[in-house]
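For this view, one protein chain was removed and the others were kept in their places.
Chain nomenclature is as follows: A and B, assigned in order of appearance, with residue numbering initiated at 1 for each chain independently.
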Amino acid sequence: MAAAPILARRIARSGVLPLCCRPPSWDRAPRQPPGLPLAPCRAFSNNKIQVELDESSGVAMMKFKSPPVNSLSLDFLTEFSISLEKLENDRACRGVIITSTIPKIFSSGLDIMEMCGKNVEHYGEFWRAVQEMWLRLYGSNMVTVAAVNGSSPAGGCLIALSCDYRIMAENPKFSIGLNEAQLGIVAPFWFKDTFVNVVGHRIAERSLQLGSLHPAPEALKLGLVDELVPEEKLLEKASAVMARWLALPDHARQLTKSMMRKAVLDHLVAHREEDIKNFINFISKESIQKSLRMYMEMLKKKKS
Amino acid sequence: MAAAPILARRIARSGVLPLCCRPPSWDRAPRQPPGLPLAPCRAFSNNKIQVELDESSGVAMMKFKSPPVNSLSLDFLTEFSISLEKLENDRACRGVIITSTIPKIFSSGLDIMEMCGKNVEHYGEFWRAVQEMWLRLYGSNMVTVAAVNGSSPAGGCLIALSCDYRIMAENPKFSIGLNEAQLGIVAPFWFKDTFVNVVGHRIAERSLQLGSLHPAPEALKLGLVDELVPEEKLLEKASAVMARWLALPDHARQLTKSMMRKAVLDHLVAHREEDIKNFINFISKESIQKSLRMYMEMLKKKKS
Partner (left out) sequence: MAAAPILARRIARSGVLPLCCRPPSWDRAPRQPPGLPLAPCRAFSNNKIQVELDESSGVAMMKFKSPPVNSLSLDFLTEFSISLEKLENDRACRGVIITSTIPKIFSSGLDIMEMCGKNVEHYGEFWRAVQEMWLRLYGSNMVTVAAVNGSSPAGGCLIALSCDYRIMAENPKFSIGLNEAQLGIVAPFWFKDTFVNVVGHRIAERSLQLGSLHPAPEALKLGLVDELVPEEKLLEKASAVMARWLALPDHARQLTKSMMRKAVLDHLVAHREEDIKNFINFISKESIQKSLRMYMEMLKKKKS
């Protein structure tokens, strides 16, 4: 398997890197989160996500491994943000490939259990974690490549949309999209902004209103993903794409990325508390809770 | 004819619906015009427009029937806005299909007679009616599908652009576009904003500067319309598309639509009086009046 060389070079060395070792480009790096102390980081793992950094290439492989469907629970989101932060702060890491170990699923999106029958404090904490994940991923200084090896609805789609490049397995059974409207809920404005930045206003308007899940070939046609490859070549291709992006000087690439994404990132940063309040109000409504319960019932029936 | 079942179910029942019958989703409905009393509404008609509501599907069929070319006169615009308002306030109506009874013409756009040789008051009243029509249609909570069964220049194109979905008869003799520049006049900023939201900045810039009228196949290629079907299948197709859009929960779809269109709607609302003044100033200029007279002469010669 062509991706093997990368996976083989698992490295667990963990020298703590003093801040002064970071190359000059990082100092001016836009959106670099002010810092936790730099943690040792070559390979790490938790219940939800496994990360391996190939020191020679500077590329981390991040694999979602939270059965059954990589739901974005509060725990998952927290681990995801911590993993991104660790890599962001690791001078040896310049790019990350995000994929899944679960067959047929990249990520099923926000965990409905976190939005159903909980109290207001929980909803607030959960939504803050969703925001945090997106701010880190969409604003990352690293090159981010999504290797979408399964279906990727709602929040799963957002993760893919937030990367620099999206490669999807060319299986028409895998679909991707912001299908919130189908559940009776509404994608927040920053999901929408991220979507519009990728596919343009018209495609976003239609797809969001219909809550469309686009099969891989359609997703390619709409520009929702950048290319399709056979599933067994997905990681190999992701590594090749990553190498091409890493051929550019980090500093210029990072400033360019920041210039392109700043307006949309700033928009959420400026309205973060308001957005949390809106989410709490919306999700606490009995009509919405009922919609979500119905949706969960439907999912249960599908399974059995 | 496949559209027959829908057309056959013409209903003229007219129970007055008390406000409290409106489903909860309408209460929070964005852009719901504050209300005229709810009028009885199942089928209604005036000199310009005929409307029939199929109660079982919740879909209204709205047909322009103002010979010779469905010009958007002050009377037409007023009737159009009133019809939209009636449907918007009718709890039984969830979507509207807009089409024409005039062969080969969807709508020829703003009535030049209203802009030529009239006084300042008239220009102001006329322009306010154009704005009103667009604010109601572009901001409608209903699903709006344009079944473009003929040519659709200028204001006719705007009506199509303001719907959620555009289906056009696949006749290359039918064309559509914002061709104002050809008449020596300029599409106002909100025509432009609506256009950019559909086809993107580049296509809009070029098409507006050239005042292009795009034949149906080209309109499809540019994304100006969403699909082409043989003319005899147009209403059948429109009904099928409508059914797909109505499969979504109203509330989530409406909030999503509002999120996508709010910026552009708010822009006009915030500058409405200024926009009217600009129109009056522009249209009152002798050079513009001369252009319009020349254009009308040309049209007359074409006819004879």
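We take it that contacts are C-beta pairs under 8 Å (C-beta built on N, C-alpha and C of every residue); 3 or more make two chains touch, one makes a residue touch a chain.
Owing to the predicted nature of the structure, the values given are computational and were not obtained by experimental measurement.
Would you indicate which residue among B:A43, B:I82, B:M113 or B:A181 is in contact with the undisplayed chain?
B:A181
Out of A:C116, A:L255 or A:I280, which residue would touch the omitted chain in the full complex?
Touches the omitted chain: A:L255.
At which residues does chain B meet the chain that is not included here?
Touching the chain left out of view, chain B contributes residues 180-187, 189, 192, 200-202, 204-206, 208-211, 287, 291.
What chain A residues would touch the chain not displayed?
Counting only chain A, the missing chain is touched by 24, 164-165, 196-200, 223, 226, 244-245, 248-249, 251-253, 255-257, 259-261.
Quick note on the criterion: only the chains that are shown with their structure count from here on.
Taking each chain's centre as the mean position of its Cα atoms, how many Å separate chain A from chain B?
39
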